[in-house]
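One protein chain omitted, others in place.
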Amino acid sequence: MEPFFGSDNQSGVHPEILDAFVKASGGFAGAYGGDPWTEAGQAAVSKAFGGGEAFFVFNGTGGNVLALQSMVRSFEAIVCADISHIADDECGAPEKVGGFKLLTGKSNAQGKLTVEAIERYVSYRGSIHQPQPKVLSLTQPTELGAVYTVDELKTLVAFAHKNDWFVHLDGARLANAAVALGVDFRAFGPVAGIDAVTFGGTKSGFAFGEAVVMFRKEHADATRFYRKQCLQLSSKMRLVAAQFSCYLDGDRWKRIAAHSIAIAAKLEDGLKGLGFPVAVPRDANALFVKLPVAMGDALAERFHFYKWPTGDGIYRLMTSFASTENDVEIFLAAFASASR
Amino acid sequence: MEPFFGSDNQSGVHPEILDAFVKASGGFAGAYGGDPWTEAGQAAVSKAFGGGEAFFVFNGTGGNVLALQSMVRSFEAIVCADISHIADDECGAPEKVGGFKLLTGKSNAQGKLTVEAIERYVSYRGSIHQPQPKVLSLTQPTELGAVYTVDELKTLVAFAHKNDWFVHLDGARLANAAVALGVDFRAFGPVAGIDAVTFGGTKSGFAFGEAVVMFRKEHADATRFYRKQCLQLSSKMRLVAAQFSCYLDGDRWKRIAAHSIAIAAKLEDGLKGLGFPVAVPRDANALFVKLPVAMGDALAERFHFYKWPTGDGIYRLMTSFASTENDVEIFLAAFASASR
Amino acid sequence: MEPFFGSDNQSGVHPEILDAFVKASGGFAGAYGGDPWTEAGQAAVSKAFGGGEAFFVFNGTGGNVLALQSMVRSFEAIVCADISHIADDECGAPEKVGGFKLLTGKSNAQGKLTVEAIERYVSYRGSIHQPQPKVLSLTQPTELGAVYTVDELKTLVAFAHKNDWFVHLDGARLANAAVALGVDFRAFGPVAGIDAVTFGGTKSGFAFGEAVVMFRKEHADATRFYRKQCLQLSSKMRLVAAQFSCYLDGDRWKRIAAHSIAIAAKLEDGLKGLGFPVAVPRDANALFVKLPVAMGDALAERFHFYKWPTGDGIYRLMTSFASTENDVEIFLAAFASASR
Partner (left out) sequence: MEPFFGSDNQSGVHPEILDAFVKASGGFAGAYGGDPWTEAGQAAVSKAFGGGEAFFVFNGTGGNVLALQSMVRSFEAIVCADISHIADDECGAPEKVGGFKLLTGKSNAQGKLTVEAIERYVSYRGSIHQPQPKVLSLTQPTELGAVYTVDELKTLVAFAHKNDWFVHLDGARLANAAVALGVDFRAFGPVAGIDAVTFGGTKSGFAFGEAVVMFRKEHADATRFYRKQCLQLSSKMRLVAAQFSCYLDGDRWKRIAAHSIAIAAKLEDGLKGLGFPVAVPRDANALFVKLPVAMGDALAERFHFYKWPTGDGIYRLMTSFASTENDVEIFLAAFASASR
């Protein structure tokens, strides 16, 4: 089979995680989380982040909406990047399900928010004509694959807290950010001033499943009910939980992320060697490269990757646990042949 | 392990379905349904129902909200039983996510709706002060485990269509109804005048996954987008699809349902023999029995079944693919001992 | 002009209130409530109820949704009568705009709720499958024109507070209840344990306008923003405020209500004399009477009153500030002639 380089959700299930899934799938167990796997999985997530309460959900959109919904009333707003997934790639789910408004700031060349991009929303406070900013939602890594540094996060968190906003991380690929930064998940937890995380499993080799981690009890007490109401309560929850326990066991999460990143680095090197340097500095497992359109389109079709919607000939490639060195060689050979 | 008799979602994953799940979990594939498993699974569902378009979703609440949302605008209402899952067991998800109103009719002793119970809503038509009834949603089997006969369905469908309402089936355990009636799924499809079905997988031995089947193109064209917006779009959709293909392959679905029902029948016989006849005539795999509270509570704790919230000492027991004759014997022995 | 007996909103504007409206309509003033009339009107309402913060809104549906929205998150539910306006006569506005669920209790022959009718919802607490009851909403007077006595209110308020629910009064005709009971509005304010009131103006002779009165600061702080978001922020708010100041000035509100009630009493006496006693004991300005359908329909058309939707030949008649003794005589003459 030819490799797919479109997204890490084009991969199947990581064999070790699948094994844990299969093991948890036999016999009776309490539904809706009333089972030992869920208890263990929740504990594993909380331990990884250094606190908080974990709520397992089905997918990333559901996780984001649930986390945000738990922190705001409808007249309170979420400040986020214009190109963030919640703003631009979830078919209006936050507005539909949550009823709240997203206030967007212009992201920079790496897809990051800066204080400058969002500080104008501070003036909304108190005006009844404007929704009241209440949560700063950051995507880590960003939609352009870049990783906020610990210092960048610190600056944004301080700004948010100074204004009495909470901070949420959309972490569909959070492990990749951790490995890129050389930190563990506590760097994205309460000691870092983060209030809630959508912690991704699917893109790291799960069959399905994400965890919403709420670090404040007053939020978690609402998340409990919102999860059901927002269509995210799994009856055989043990299957999500068992995957998380496996994923967080030892350094498995690190190995998976490190592998994706190493393959991406190899891909970057190969492309550079062929005269196509990345268009956005690569931090983790996403590569953005500018290609002649005819060539790009042909390769994109064959290797199932995406033309970026900005319309300037940028294509995104992504690797996963399932990408191999051999996949890269197949791709580079096709690339070399096409670019001749 | 002692058996669980609380719900069919306390079972794990049916071994044959798990096998299909595992087979589909390897290698790359298009995300969000752009893969051959999804195509095949959709075709299998459509073939089973004799038409329609299948949309795979995560869970039953999501499936119900999605199906209903696809058929109404917010000022249009859903007519349903007072004890239906959508009205009483989904934490207000239809109201929250869909924004529409549920107009409830009093269900009878079997949990069924009758024309008499709902006909008053016909007069709402045209009045701007009342939401406009647009969909009749029936649960098959009902919350009390009873199965609408083909004639009962026919009468209700005719009533609905005469009033220009669509008909939706909440079929979390639809296979059990089919087997109980000796029909196949076409009895719940377009030839029967049904407009949409939430077709359950989870309670029939899936890891997770349901299918929303829309029989009218104008609805399906909206379901496509509402699925994403209602947080029900799976990226590794092949995993849900592969389970459906397996489930509908040959007579597997029939065998699974027939087994659950046979075990429930055995349980019924045993309880009857001990002097505890069922409180609601049993049609499929759910048993309702009245027990002395101290005894009922003790058994419920040990065998993980539920006291019914009506407060009159009724308990619900349920069997699944995973229930065995041996489970029944263990239970009956404990029961006999407790009732002595 | 022949009299209308359909509803007190078929009347125009009370001359004294109109005069205040006209006076406030000249010259410049701050918009959105930044004007002296609003300040005075809010103070007048707060004084009348013995506390709270008043938010002027456009209509009763808007006022009810705003008051309830200010007290709940979407997974929290409103307990109310099955025939209440919010449940049955607002086209699903609470569900659409607020996203929360209404849990209905069966009202008695006077349209009142009792503890027995709603106590089963107490068991919902803590279950993630059910919305969490949080507000008891009572209509005073009820949809059947009956007035909860001070003791009945006390019992229901105590039950609600014991369960940690708030209490809301839908008081579209609250003055009529006050006059019927011989109390002032403090009987419906914080000293009576009420947490929020929708206080009606329109049906008491206003051009338009109601006041949402929130007695808890934590709610009022949200109402401020929800009012705009729920489409109820008036730019020329002084016009609503001036009507409230006039209405609450001296005993004007009492005179208006007492007049409506006196005319209704005269109507009741006349109908009784003609052999048509009321079907529901009359407490204030609404009369329910059972009539032969042909006669009822003809009179209803001529005098613009309504056949009650219960389908048993009951008709509702209502009086207002604008109803006169002469109107009653015209009606009774027509009635006598029709009943011959």
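By written order: A, B and C. Residues from 1 in each chain.
Here is the rule we use: a residue touches a chain if its C-beta (ideal position, glycine included) is under 8 Å from a C-beta of that chain, and two chains touch if they have at least 3 such contacts.
Note that this is a predicted model, so its numbers are computed, not measured.
Chemist: Among A:A31, A:A44, A:A77 or A:I314, which residue is in touch with the absent chain?
Modeler: A:A77
Chemist: Decide which residue listed in A:P15, A:G273 or A:P309 touches the omitted chain of the complex.
Modeler: A:P309
Chemist: Could you tell which one of A:Q130, A:T149, A:N163 or A:S339 touches the chain left off the display?
Modeler: The single option touching the absent chain is A:Q130.
Chemist: Tell me which of A:E90, A:E143 or A:E210 is the one touching the absent chain.
Modeler: The missing chain is touched by A:E90.
Chemist: In terms of residues, what is the contact footprint of the unshown chain on subunit C?
Modeler: Given the touch definition above, subunit C has residues 1, 3-4, 6-7, 9-13, 18, 21-22, 24-31, 58-62, 65, 90-93, 96-97, 202-203, 207-208, 225, 228-236, 239, 304, 322 touching the missing chain.
Chemist: Take the complete complex as the reference. Which residues in subunit B touch the chain that isn't displayed?
Modeler: 32, 73-75, 99, 128-129, 131-132, 222, 224-229, 233
Chemist: Residue-wise, where is subunit A in contact with the chain that is not depicted?
Modeler: 74-75, 77, 88-92, 95-96, 99-101, 120, 123, 128-131, 309, 311
Note that in this section only the chains that are shown with their structure count from here on.
Chemist: Quick check on this structure: which chain has its C-alpha centroid closest to the centroid of all protein C-alpha atoms?
Modeler: Given all protein C-alpha atoms shown, the central chain works out to be B.
Chemist: If you average the Cα atoms of subunit B and of subunit C to get two centres, how far apart are those centres in Å?
Modeler: 41
Chemist: Could you tell me the distance, in whole angstrom, between the mean C-alpha positions of subunit A and subunit C?
Modeler: That pair's centroid distance is 50 Å.
Chemist: Which parts of subunit B, given as residue numbers and ranges, touch two or more other chains?
Modeler: Answer for subunit B, listing residues that touch two or more other chains: 90-92, 96.
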